[in-house]
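Remarks on the structure that follows.
Note that one protein chain is taken out, while the other chains of the complex remain in position.
Then we have chain A:
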Amino acid sequence: MSTCQFYNEVIHRYLDGEATKEETAAMYQHMSSCAACEQHLKELKKSIAFIQSSSHIEAPANLTACVMSQLPKQKKVSRFKR
């Protein structure tokens, strides 16, 4: 495995919050002399930020009413039996 391949895995562990302090320090150390890996991390961070900039969506107002109108009726029947 090349050094950059090795750090590619560290980068993903880092993004998952699972890289150790030592790994993170070594990763930044490597990046100080490797523009490609530095760029790689930058692009990944940018992609994540882009996806996360999507707004929250709310369900249509009538969703609950639609669900309730489709419920099977047997539960009500069992109440009459008692």
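Basically, a residue touches a chain if its C-beta (ideal position, glycine included) is under 8 Å from a C-beta of that chain, and two chains touch if they have at least 3 such contacts; residues count from 1.
In the analysis below, contacts and distances are computed from a predicted model.
> Given the options "Xanthine dehydrogenase family protein subunit M", "Molybdopterin-dependent oxidoreductase", "RNA polymerase sigma factor SigW" or "Cytochrome C oxidase subunit IV", say which is the protein name UniProt records for the missing chain.
Cross-referencing UniProt, the chain left out corresponds to "RNA polymerase sigma factor SigW".
> Which residues does chain A use to touch the chain missing from this display?
Given the touch definition above, chain A has residues 12, 15-16, 40, 43-44, 46-48, 50-60, 63-64, 66-68, 70-72, 75-76, 78-79 touching the missing chain.
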